[in-house]
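Please see the structure below; I have some questions.
All protein chains but one are shown at their positions in the complex.
The block that comes next holds subunit A.
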Amino acid sequence: MSTTTATRRGQGRPESRSRRRVEPIFYFFLLPSLVLFTLAITVPGLVGIFFSFTDSIGIGDWEFAGLTNYIAIFSDPAILQSYLFTFGFSIVTVLVVNVIAFLLAVGLTSQIRMKTALRTIFVIPMVVSGIIIAYVFNFLFSNSLPSAGAAAGISWLETSLLANPDLAWIAIVVVTAWQAVPGALLIYIAGLVSIPGDVYEAAEIDGASKFQQLLKITAPLVAGYVVINIILGFKGFLNAYDIIVGLTNGGPGTSTRSIAMTVIAGFNGGDYAYQMANATIFFVVAVLISLLQLSLTRGRNTL
């Protein structure tokens, strides 16, 4: 940035004057978002970080507690477990979502009948609120599936998936994926449509099979979209909250408590400062992941 200004400054007056005369309307466009972002995100964030060094419960009197909260967090198995669960869940879900969405997108961009109608149907889950989806699936898992299992005589189906501490996370992956696939699907469709038809024609002439075309042409050409979907998806799943609340509420036992749930539990349950410390750590972790993803994807696959 500084080098360009320097060279431009050396290039004489007319240039530099035109640079300075930026349309005021651009600042005007930026301002509302900047003000709202500062007031609603940055300031509360800093306040939260400040309180993580106190013993506040969110109301009333408080005192400085130094690093006490942070020391306690690192010896807290419940917090550690919530991190393990959230990351494991996010990785599995991101894989499931992207595989399904990619295959669906390939199907929905090929020459099939009722393409528009099918696309519409597949996108519907995206517009339904997460908590509603979760409650509907909760009913299916707790009532419909067990009765179906009982009727068909399949004994392992008779107890709800949600009641099994070792398997409840699978139910959460299924429901989250069901909701998240459409978003990824739309991005993949956009990516597939943008591939020019003539490369396929050339491949056809060279005698490539449909499967070879998928592997050698389609896959590399949508690689950038894959990266976008993985980053957006992973970031979203790390914040998992509403679907888990509606499905298991962190249970059975404590097996499906996500990081966001433990943070909010502190907000509601009188552990404000402690969970603010947890949120601060989570924030740092999220920043590290973003930096890692940026450095991994820089240069390649940019859109």
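The rule is simple: a residue touches a chain if its C-beta (ideal position, glycine included) is under 8 Å from a C-beta of that chain, and two chains touch if they have at least 3 such contacts; residues count from 1.
Heads up, the rule we're going with is that contacts and distances are computed from a predicted model.
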Problem set entry | Chain left out of the displayed complex - its UniProt protein name, from "Acetolactate synthase small subunit", "Phosphotriesterase", "Gfo/Idh/MocA family oxidoreductase" or "Carbohydrate-binding protein" | "Carbohydrate-binding protein"
Exercise. Just one of A:28, A:64 or A:156 touches the chain that is missing; which is it?
Worked result: A:28
For this session: Over the whole complex, note the residues of subunit A touching the chain we left out.
Result: 24, 27-28, 31-32, 35, 55, 57-61, 65, 68-69, 72, 75-78, 141-143, 146, 158-160, 162-165, 249-255, 257, 265-272, 274
